[in-house]
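With one protein chain held back, the other chains of the complex are shown just where they sit.
Up next, chain A:
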Amino acid sequence: MGETLKLFGWKVSPYSHRAEVALRLKGLKYEFIHEDLANKSDMLIRYNPILKKIPVLLHGDTPIVESQVIVEYIDEVFDGHPILPKDPYERAEARFWARFIDEKVRPQVWMSCWTDGETQKSFIAQAKESLAILQGRLEGKKFFGGDSIGLIDIMACSLALWFGVMQEVVGLNLLNEDDYPELCRWGEEYRNAEAVKECLPERELIVGFFAPRKDRIFAKKAPVYD
């Protein structure tokens, strides 16, 4: 297409990473514009007026928002590494697991970290069940996508780095090798993949975000950016 690609993102965000890794898998050149989420830029609000969130992909003058929508857009527009399968049934299946990750796994693991008492026990039980179900989907393969990274792998990226860091910060031991050997093996494969390595944040960056904000995030049950 020849039009420029810009990604408004934030390295600490796994959602931002999803968009970046899709661009890298396709070997695309893009400009990464770092957003300060405590002080969102006019441009970000202009391009995502409804949700005012990152990531936002700007393709020429056209903004695309929502990480999974961005990933599917990149896959449809650009040749190269296929992210979604071609077969309609397999595509539906990939989308099912992407949704499972975003609607069950992620919120349950998040709340397991940021609650306590009986509430936490309940979330941990739910998260354990969901993680086990997701692990089952791996079926001993290198990636959820088979031999190469696909949509499900990209959507599950938090499990490869972010959750591990977050649970350490809060003192939880939910996602570990003893209980989830396959998921942890997958995490290592994911982190070591070429396109991923190029855009994975350093652990220290993520720790640097969560550790000083621990109490406030616990109170709000949601990220605080300032």
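The working rule: contacts are C-beta pairs under 8 Å (C-beta built on N, C-alpha and C of every residue); 3 or more make two chains touch, one makes a residue touch a chain; residues count from 1.
Keep in mind that, in the parts below, contacts and distances are computed from a predicted model.
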item	value
Listed names "Probable glutathione S-transferase GSTU1", "Aspartate aminotransferase", "Origin recognition complex subunit 2" or "2480_t:CDS:1", matching UniProt entry of the absent chain	"Probable glutathione S-transferase GSTU1"
Omitted-chain contact residue, chosen from A:73, A:144, A:190 or A:210	A:73
Contact with the hidden chain (one of A:7, A:21 or A:64)	A:64
Touching the absent chain when the full complex is considered, from A:6, A:40 or A:91	A:91
Hidden partner chain, residues of chain A it touches	50, 59, 62, 64-66, 68-70, 72-73, 76-77, 88-89, 91-93, 95-96, 99-100, 133
